[in-house]
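Take a look at the structure set out below.
Just one protein chain is left out here, and the rest sit where they should.
Per-chain numbering from 1; labels A, B and C assigned in written order.
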Amino acid sequence: MGNTFGKLFTLTTFGESHGAAVGGVIDGMPAGIDIDMDFIQSELNRRRPGQSKLTTSRKEADKVELLSGVFEGKSTGCPIGFIVRNENQHSQDYENLRTLFRPSHADFTYYNKYGVRDHRGGGRSSARITISRVVGGALAKLALRQLGISIQAYTSQVGSITLERDYRQYDLSQTETNAVRCPDAKKAEEMAALIEQVKAEGDTIGGVITCVIKGCPVGLGEPEFDKLHAQLGSAMLGINAVKGFEYGEGFAGVTQRGSEQNDRFTVGHGSPVTTLTNHSGGIQGGISNGQDIYFRVAFKPVATLLRPQDTVDLEGNPTTFTAQGRHDPCVLPRAVPVVEAMAAMVILDNYLCLSAYKN
Amino acid sequence: MGNTFGKLFTLTTFGESHGAAVGGVIDGMPAGIDIDMDFIQSELNRRRPGQSKLTTSRKEADKVELLSGVFEGKSTGCPIGFIVRNENQHSQDYENLRTLFRPSHADFTYYNKYGVRDHRGGGRSSARITISRVVGGALAKLALRQLGISIQAYTSQVGSITLERDYRQYDLSQTETNAVRCPDAKKAEEMAALIEQVKAEGDTIGGVITCVIKGCPVGLGEPEFDKLHAQLGSAMLGINAVKGFEYGEGFAGVTQRGSEQNDRFTVGHGSPVTTLTNHSGGIQGGISNGQDIYFRVAFKPVATLLRPQDTVDLEGNPTTFTAQGRHDPCVLPRAVPVVEAMAAMVILDNYLCLSAYKN
Amino acid sequence: MGNTFGKLFTLTTFGESHGAAVGGVIDGMPAGIDIDMDFIQSELNRRRPGQSKLTTSRKEADKVELLSGVFEGKSTGCPIGFIVRNENQHSQDYENLRTLFRPSHADFTYYNKYGVRDHRGGGRSSARITISRVVGGALAKLALRQLGISIQAYTSQVGSITLERDYRQYDLSQTETNAVRCPDAKKAEEMAALIEQVKAEGDTIGGVITCVIKGCPVGLGEPEFDKLHAQLGSAMLGINAVKGFEYGEGFAGVTQRGSEQNDRFTVGHGSPVTTLTNHSGGIQGGISNGQDIYFRVAFKPVATLLRPQDTVDLEGNPTTFTAQGRHDPCVLPRAVPVVEAMAAMVILDNYLCLSAYKN
Partner (left out) sequence: MGNTFGKLFTLTTFGESHGAAVGGVIDGMPAGIDIDMDFIQSELNRRRPGQSKLTTSRKEADKVELLSGVFEGKSTGCPIGFIVRNENQHSQDYENLRTLFRPSHADFTYYNKYGVRDHRGGGRSSARITISRVVGGALAKLALRQLGISIQAYTSQVGSITLERDYRQYDLSQTETNAVRCPDAKKAEEMAALIEQVKAEGDTIGGVITCVIKGCPVGLGEPEFDKLHAQLGSAMLGINAVKGFEYGEGFAGVTQRGSEQNDRFTVGHGSPVTTLTNHSGGIQGGISNGQDIYFRVAFKPVATLLRPQDTVDLEGNPTTFTAQGRHDPCVLPRAVPVVEAMAAMVILDNYLCLSAYKN
């Protein structure tokens, strides 16, 4: 259950890392949008393993096939089914997982919830299933592009190495110029060095991704339970390894006074009402106010270590587990497009909901 | 839209602060539960204004009336409609809001989204609408009580005054002994002093609430989009003034190595599989693992200040706004029961979803 | 569960016939609509008991109170909570039901599903709960009126007395001129006589309501599971005592050839594409085609008889049941506004869904 996301623009996903394929169904894609297959594939390539020495060395083409809902290059308004075949799986790397629970993985909880478990590569809990989200996000981005809405995420922290400044102080167009996906070249180098060091130790490290959404109209989001930031938070917390979400001033802002944090309204010459500052993060009362929306997402260190760990097997007997295979020492670089994808789907969904009442 | 929360246990709410009443409908309440009206009212009393000098001096009885779904003291499985009449409203205190936008309030976004706006007391965006959530949560707690599941929230930070230690280091039963709802009596005094000082300045202050859920079975939550922490996060971010959510080690954990943060499995003598540590926060792969679930929620300083602020009116002309009426200098003490209420509804909902597949 | 109806325009209901009140929450009402309270009350009056000697003699004012979502006479886009207090209940008339199951009522199924049962007046299964639907429908009609969409239902059959002709052959504006709500005055008299005769015998009788929707744009409804007629069918089948639904030629059309039933396309002078005939009932492929939508709804005879019936009690012992109190010998006259209400909500909901994609 719970494999569908969204209200008017929905993504339903399926797939395990070592099954036949991962994929999904996108429902509610507006009709008449040009379906740029190169763009969709390029988004998948940003998420793909083996991009650099910072990520797992698995080689997967991650070629997506759209099976429906597109006719002569345009979306038809009908659901878009898609699959990405699994290839280059080394299922034998995982045979030792059949009878034990990896620490801080989903093995134990799946086993107890379902009684049956595909132990190969984490099964449904593998980061590989984020492929389907990237496809959904790429299609949402194609629709948002026509509306002038853009979404840009970047790695803002790895371990203790942090971008100290505000997103406005960086040239976000530089994000894709390095393997870490950090717009500050110098910090990116430090982060890369840290990731390599951690990898050499058979260990892993966490970090933070910041995301900025520009060009939203006023009115996205609903006042009560479906506040725009609640939807964004839910979307981000649903990504593997995410442990926290904050928007605007977030946790840091709790030490401020209201007089420091309030965003005063103003008007420019001839321009519409706007705010002098944007501590709110572009959302007030759960509804977008036309300013930039920005938020931060915390990722824990990956649970799979290339060093021995104590654990127990299915019968509860103590055992030791050492991961084999190819794993990411740090999930951040490859998670950047996933964060963007989830944000894109939330924004498009809310745009459609807003449009429903505009006639 | 978006005024319904949950899947099998749902709460649908209505109401504005200065309308006739706030209330809602609870659907999916299990049948045969003893409906303890005193408990429900006591939960509302925890949220009620005027409890102490730290909160707004508004006097509201907040008496709830259950209109259906209860027969001879027990829930019937049919929907429970309820209302709380609004009283002691000073709508004239808000007449000056009719034509201007309060900074960092929802006035501007509502006005643009709907074209019509009930300007009195924040209308639908008022914290008063959390009454309905507390009623829903109280009913969920009555059902959870029979399952041995308990939920306890407390104020863990006000401004820069922070409980430094882990929830296990405090006697949470002391939480309700002071007006701040902080289990550390000394820190509570400091927090209270800060709130009074801020109030005297006509200003406001934010903080953090920590929440702990004990007694959950393994298996709550869904693997993909409806991960248990994503649902909890969405629930918390939907509360007024919340800017961030983290569970387990949260944002702090991103600086750790995987080898530090992983929770190793073990077995006691005769006991089932458990973990030596609980950095994960009781959830792995989106599913509860039987350990305590704990999370933190960041609240911004209240936007309503009793001092002048620059803003603009509906036509975009500059003006100055000074709040009148009775307002909270810090939302934390009264938000504690709201956090618990939302958590209770999420847990019960997921318990029912888990039960659906257990036959 | 299952007390919410709709996707973008939703109605959530609560209440039992002998509880404190019936009511509900309407979410997704477009903002800025004039809320004509007289119209809403007049719709309720059409459903109210005691209108004529053909219906139950219960006297209930059925006064509705809107509790939220309306400000200075206009809808605000926020949810509209409402209640209708129960009055003039003769709960003692139902004391004999506490320990037995009335034939063809919901007593047995509720008791087994929930374990607890409000035996008074049918509890949640009472026709009284259709009040909430009529309120929801009245609000939907207010929005549809501005869009030029109208909905008219009428009694087309009582027992074997049938309006033989097509809805186009009647002056539907005459529907409300008689107690049966039949546009053919002569047939209405026959129907009324039959109902009175059946009533005198302590028995009941069924019938058919026909409904016509005019002025819909092309495009309402979704291609796959949410076909417009599937939504209308679900809405009608959810009304108490409904046993069947057909649209267009319905069951009668199955004996025809495709060449007889197909609606050929044509264009008038300067007019858009239309069809020469409308056997399809205004819906093709699940989507409205701009023609009149019409359908028929079958109601069984009311299960409550004023004559003895054999049944069993909670322990399975044989007993005899004779209804006391005031009951309808035929549900049709009072069901006409309920059919319209459900249709209105379906149409408005689909109108909003269509609008979502029109930007």
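Just so we're on the same page, a contact is a pair of C-beta atoms (placed from the backbone, for glycine too) under 8 Å apart; a residue touches a chain by one contact, two chains touch by 3 or more.
Bear in mind the structure is a predicted one, so any value in this text is a computation, not a measurement.
Chemist: Touch partners of the unshown chain, restricted to the chains that are shown, please.
Modeler: Its contacts among the visible chains are A, B, C.
Chemist: Sort through C:27, C:246 or C:340 and give me the one touching the missing partner chain.
Modeler: C:246
Chemist: Return the single residue from C:18, C:46 or C:124 that touches the missing chain.
Modeler: Touching the chain that is not displayed is residue C:124.
Chemist: In the full complex, which residues of chain C touch the absent chain?
Modeler: 1-5, 13, 101, 103-110, 112-113, 124-125, 129, 157, 159-160, 198, 201, 203-208, 218-219, 222-227, 229-231, 233-235, 237-238, 243-251, 253-267, 272-273, 275, 279-281, 284-289, 298-305, 307, 309-312, 316, 318, 353-354
Chemist: Go through chain B and note every residue touching the omitted chain.
Modeler: 8, 30-31, 77-79, 223-224, 351-353, 355-359
Chemist: Taking the full complex into account, what residues of chain A touch the chain not shown?
Modeler: 1-4, 8, 10, 12-16, 19-25, 27-28, 31-32, 65-69, 71, 74-81, 83, 110, 113-118, 123-124
Just so it is clear, only the chains that are shown with their structure count from here on.
Chemist: Of all chain pairs, which one counts the most C-beta contacts?
Modeler: Summing C-beta contacts for every pairing gives the maximum at A-B.
Chemist: Through what angle, to the nearest 5 degrees, does chain A rotate to match chain C on its C-alpha atoms?
Modeler: Angle of the fitting rotation, chain A to chain C: 180 degrees.
Chemist: If you average the Cα atoms per chain, which one ends up farthest from chain C?
Modeler: Comparing chain centres, A lies farthest from chain C.
Chemist: Whose C-alpha centre lies nearest the centre of all protein C-alpha atoms?
Modeler: B
Chemist: Examine where the copies chain B and chain C touch and state whether the two sides share over half of their residue numbers (same) or under half (different).
Modeler: Same-residue interface.
Chemist: In whole angstrom, how far does the Cα centroid of chain A sit from the Cα centroid of chain B?
Modeler: That pair's centroid distance is 26 Å.
Chemist: Using Cα averages as centroids, what's the distance between chain A and chain C in whole Å?
Modeler: Chain centroid spacing, chain A to chain C, equals 46 Å.
Chemist: Could you check chain C for residues that touch two or more other chains and list them?
Modeler: 8, 31, 77-79
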